[in-house]
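Report on one structure; see the data block that follows.
Showing chain A:
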Amino acid sequence: MIEQLATLAPGPFHWLSLTVLLFAIGIYGILTRRNAVGILMAVELALNSGAMNFVVFNKYVAPSAVDGQIMAIFVIAIAAAEVVVGMAIFVTLFGHRRTVDVTRMDQITDAAGTN
Partner candidate 1 sequence: MGLLSWLIVVPFITALAVIFTPARKTAWIKWISLVGTGFHLVLTAFTTWRFWQLAAPEAASMKTAQLMKLHLEERIPWFESLGIQYLLGVDGISMSMVILTSIIIFTGVLASWKVEERAKEFFALLLVLVTGVFGVFLSFDLFLFFMFYEVAVLPMYLLIGIWGTGPKEYSAMKLTLMLMMGSALLIVGFLGLYHVSGMNTFDLTKLAEATFPASFQKWAFPAIFIGFGVLGALYPFHTWSPDGHASAPTAVSMLHAGVLMKLGGYGALRVAVYLLPEGAKDWGLFFMVLTTINILYGSFGAITQKDLKYFTAYSSVSHCGFVLFGVAALNLMGMKGAVLQMFSHGVMTGLFFALIGMVYGRTHTRMIPEMGGLAKVMPWLAVCFYIGGMASLGLPGFSGFVAESHVFLGGFFGNPWTDATIMRTLTVIATMSIVVTAVYVLRGMAKVFLGPVTDPHFHALTDATLTERISTGVLVATLAVVGVMPFLLIDLIEASIMPIVNRLHASGVTVALH
Partner candidate 2 sequence: MEHELGFALRNAWLILAIPFFSFLVVGLFIRPRAPKLAGIVATLAVFASAGFAYALAVEYLSLGGHDGWKTIVPWSFEWLRFQEHLAVHIGVIVDPISVLLMVVVTTVSSLVHLYSLGYMHGEAGFGRYFTWLNLFTFSMLALVTAPNILQMYVAWELVGASSFCLIGYYFEKPSAVEASKKAFIVTRFADLGFLLGVLILGYFGYQIASEAGGSAQAFDFLFLTNPEVMGKFSALGAGLFGIPLLTLALLLVYMGGAGKSAMFPLHIWLPDAMEGPTPVSALIHAATMVVAGVYLVARLFPLFATSGDALLVVAYIGAFTSVFAAVIACTQDDIKRVLAYSTLSQLGYMMFALGVASFEHPLGYTASMFHLFTHAFFKALLFLGAGSVIHAVHSNEIWKMGGLKAKMPVTHATFAIATLAIAGIWPFAGFFSKDEILAAALGSGHTGIFTLGLMVAGLTAFYMSRIYFVTFWGKAKTEHASHAHESPWIMLIPLVILAVLSIGAGFVPFGEFVRFGAAHGEAHGINPMIAAAGTLAGVLGIGFAWLLYRDGLAERSGVIARALGGGYRLIRNKFYFDELYLFVTHKIIFRLVAAPIAWFDRHVVDGGVNLSGWSARVFGSAVSYLQTGQVQTYGSWFVGGAVLLLFSLWMLRA
């Protein structure tokens, strides 16, 4: 049974298809979520799968170095920054428009003419 398990050992293709699947789910989330914060979450998901991808490549392509992992760290850092900015924007957006439903925000200025 163990030998069968061995044949199924996760090679680079498995890892990559996993990260890509996560990334695809992230995209799906971005494109369907109506709540702005929901979109932020989906973006986090996608970024996370991106970082993971770096690590996978680091492991399989250049195990002797850690460049992949450093890049992953940077990705995580930027993701954090992105969430902060996103949150600030959505909070102000909520302040003005009283809603965060993305589908209803298709005018630069709302009915009252404020932005």
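Operating definition for what follows: a contact is a pair of C-beta atoms (placed from the backbone, for glycine too) under 8 Å apart; a residue touches a chain by one contact, two chains touch by 3 or more; residues count from 1.
Quick note on selection: all candidates are chains of the complex that A comes from, given by their letters.
Here the structure is a predicted model, which is why all the values come from computation and not from measurement.
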Tell me which of 1 or 2 touches chain A in this complex. 2
For chain A, which residues count as touching candidate 2 in their complex? 27, 30-32, 102-103, 105-107
